[in-house]
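Excluded from the complex is one protein chain; the other protein chains are retained at their positions.
Right after this comes chain A.
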Amino acid sequence: MVKPPNIPRGKIYVLLTILSWFCLLLVDLVRIFGEINEMEGVVKREITWILEIIFFILLYLFFNNSINKKENNNFLNLIWRAASTGLIATGTSFLIIYFYYILEDTRLSDDPLLRNFFYHVNFALTAIFLISTALLWKHLILYQKNKAVVQQWQAYEVILLISMFFVLINQESFNYGFMFGLIFLIIYGIILSVNLKWIPYLTFKEKWKSILFLAIIVASTIYLLIQLVSYTQKNVHFVNLSENLFLLGLFAFVLIYAVFSFLVTLFNLPTSSVFEQKLTEAISFQKLSQSIQPGENEDQVLDILMDSCMSAAYVDAAWLELYPGQHEEEKTGAIPYQKFISNGERQEIMDLLRRTEPYSDYLKNPADVKIEYLYGKIAHEIYQSVLIIPVRANKRLLGVMFLLKEVKDGFNREMINIISTFVGQTSISIENYRLLNEAIANERYREELEIAQRVQRSLLPSALHHNNCFEIDGFSAAADEVGGDYYETFRFDKDNFALIIGDVSGKGTSAAFNMSQMKGVFHSLVQLNFSPREFLAKANSALSRCLEKNNFITTTYYTVNTGEKLIHFARAGHCPTLYYNHKEQSSRFLDIKGMGLGIVRNDTYEQYLEEGTLHYHPGDIMVMYTDGVVEAKNNKGEEFGYGNLRDLLDSLQGLPAQEIRERIIQEVYTFVGKETLPDDDYSLLVIKFKA
């Protein structure tokens, strides 16, 4: 198609349409002028017809184009457009009549040329009205279209096109062929006119409006038809434009569809509220399904639930009793939602329900999972029927909804079904919301723990102090993200070292906090170079002031002098050190008297402590561990035990410290088994003396 790029198609159509109309007018005026002056055959009447056909086609194209552009038009707007076009056409026609009424006795009123001019104006407006309305009907017919309807309409358009050219064959006479064509078009119009799917979607108010508009359209159509036909009869000198199959066919179609729509809309009025009800239910359902956004609360959903249920079942009064938190045993819940009912009335009905079977049984135990709903009549002066329906989330009773109606047997199966669906959907929404919130909280908690884990890991030493006289290797694993085990070394000078291993009572975060206190105590006291017994007494004194009443710390503190090959140690309630004596080729536990830190919180503490002294020899091994190692349980509930540990060390004594440590941990893990999760912190420190 050739078209200038910057001129919109609509404007071209307008221009061409107006042009074709002027041509038509001109040609016809020339013809009439010729007729009056008895000049035969100046312009053939076929030219009129052809121009008329062109005018119709251009109009059709223009309206098709302009209506398609405004696809978001609602039904009422479409009908209003048709009605307003009809009003304009009718109004113009009245104006012309009024104009002739003024001119009544002048010569001008008899002038056939002027009369023909107005006839053409009327004709043009009628054609505009018919074609635009027919295309608006097309929109309505094709609402919720299927393939069959689309094909029907396309066929109709082809038939209309053919009918335009019928005039060329038929030569303007009103014969059987014409009649047959017209009847065919009318029947086809009727078939198309049963497509009225748009009507139920109008609200009650919109239906009234559309009835009014449709009445206007019907009236205008009938008037224009009569008026156009009357021209043919009144005038002697006359160009007949109306005896066109296309035009009459369109008249029929526009009229039939308008009448059908009018009647159907009218008869739809009484059932309109039912359809609206269903639509509201669908919307309520959708609202309930949308999960609550994080940060919002459940109240909104419960509020929507109440409103939806009330409108679905035409409920007169309702309230929702919520059971707060975990305390289901508290029978009296909060009442956040109470609609169209006073506190007094609610109490009155509640008392009534508590006295009436079967409600009384249910209300005694509202958490009963078996009951989905309860309904029936009540003996109340205002309210005659009641529906009690529990709202659950995660299988837990969230609340109970009470719906009341003033009529007897007010709840039918459909209403209960839809209310149950609403309640179900609400439960899902609330469950989702809670799960989401939990997930967010857990995520936050996990992040915090990760930080704690990082901080705590930095509390354990990455390198352990030692010299050439001994090897040392350590390991620690926490059962939870953070643990309460602790070990550390300190070097006084090239021959003197301090070692500590400790275990804080409990596990997890609280243990981790206490462990960091222990680290602080170690670092402040170790520099003062106390004997182990003194060290522990001072540590006890310090920790007694900061540990919680039922918390304690077990620890063993060692000082090692590699120059004199001497070890001093004291045990504060910690697992006895395992010591391998190379000369004797056997291990034993260094069980000396001791007392956990924080158990005795006064000066008498020191008297519960002993201090041990050892002379070590090359090849001797010292294994320090926490109770997690010896108390590690397998899936039978058996503990790894002291005996196992001792025997294991005997068998590993030839290996270097690191390997001994690795093998012990490996053995413990094998003993526990892969399926069992560790339930305590494990720590292990191995020292092997070389010189």
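Convention: a residue touches a chain if its C-beta (ideal position, glycine included) is under 8 Å from a C-beta of that chain, and two chains touch if they have at least 3 such contacts; residues count from 1.
The working rule: contacts and distances are computed from a predicted model.
**Student:** Pick from "Cytochrome P450", "Anti-sigma factor antagonist", "FeS cluster assembly protein SufB" or "Sugar ABC transporter ATP-binding protein" the UniProt protein name of the chain that isn't shown here.
**Tutor:** So, among "Cytochrome P450", "Anti-sigma factor antagonist", "FeS cluster assembly protein SufB" or "Sugar ABC transporter ATP-binding protein", the name matching the hidden chain's UniProt entry is "Anti-sigma factor antagonist".
**Student:** Considering the whole complex, which of A:31, A:574 or A:661 touches the chain not shown?
**Tutor:** Answer from the full complex: A:574 touches the omitted chain.
**Student:** Write down which of A:599, A:623 or A:645 is the residue touching the left-out chain.
**Tutor:** A:599
**Student:** Which one touches the absent chain: A:206, A:276, A:431 or A:639?
**Tutor:** Considering the complete complex, A:639 is the one touching the chain left out.
**Student:** Against the chain that's been left off, what residues of chain A make contact? List them.
**Tutor:** 503, 505-507, 549-552, 554, 572-576, 593-596, 598-601, 608, 627, 639
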